[in-house]
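Please find one structure pasted underneath; my questions will follow.
A single protein chain has been omitted from the complex, and every remaining protein chain is retained in its original position.
Entry: chain A
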Amino acid sequence: MTDSPVPDETLIRADAVHKRFGGITAVDGVVFAARRGELVGLIGPNGSGKTTLVNLLTGHLAPDSGEIFLGGHQVTHLPAYRRARYGVGRTFQMSQLFRRMTVLENMLVPGLTFPHLSREVIAARARAHLRFLGLNHLETLPARSLSGGQQKLLELGRALMLDPTLLLLDEPFAGVHPTLRDGIIERILQLHASGRTFLIVDHDIEAIQQLATRLVVMARGRVIADGSPADVRGNRAVLAAYAGT
């Protein structure tokens, strides 16, 4: 776990990033920044560009123009795997587990990318994270046999193996049973309290409001609101975007 957050230090920043797919502008000049230790919720209607922005921040997509900074360093053209090694962990909208591997093997994969760590150290770290997530009794099962909520937890655990300073979670509550959803929220809050920075994309406004200290709202590829959950709730542009007007 990292030290206490440094509230005023920007951890990740997107400067006027654009991304087009054919004739569709998915991200249109977005300016976004998250400070160390923040827990930011990224919301917006379907097709508003949230996941594309996350992909740009993690290096899974390259912007057509604009720049991305991580910890003050330009990382616009740095591939996803290098950003992961610099402490950017992420999960995907649809679970992306290594389905033919066991739960423990899934956890080992990111750890093994650190050549200076021995297998024993990596396995011990993996088991500690599995205990934290309440999945330790499932470590020998194939990942494909887990429930939807357990798969989301395992994805979170796998991202934790990178010892990330920034975690980007894309719809972590989608398709998750309410009981497990509360478990995921609890874990996220614990990890946030330990100093990690979060950017969480979700449609579950209720869950996001329980978590986020700040909400960023996107519509049609642009940021239309950015502020506290209370401010955003009353924002007319946000209401209009969700109403589709």
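To be clear about the criterion, a residue touches a chain if its C-beta (ideal position, glycine included) is under 8 Å from a C-beta of that chain, and two chains touch if they have at least 3 such contacts; residues count from 1.
Rule of thumb we're sticking to: contacts and distances are computed from a predicted model.
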{"item": "Name per UniProt, for the chain absent here [options: \"Biopolymer transport protein ExbD\", \"Hydrogenase 4 subunit B\", \"Branched-chain amino acid ABC transporter permease\" or \"Sulfur oxidation c-type cytochrome SoxX\"]", "value": "\"Branched-chain amino acid ABC transporter permease\""}
{"item": "Full-complex contact with the absent chain, from A:20, A:35, A:60 or A:222", "value": "A:60"}
{"item": "Touch with the omitted chain, as defined above, among A:36, A:50, A:90 or A:125", "value": "A:90"}
{"item": "Touch with the omitted chain, as defined above, among A:33, A:62, A:101 or A:205", "value": "A:101"}
{"item": "Missing-partner contacts on chain A, residue numbers", "value": "58-60, 79-81, 84-85, 89-90, 92, 96-101, 105, 108-110, 112-115, 119, 158-159, 161-162"}
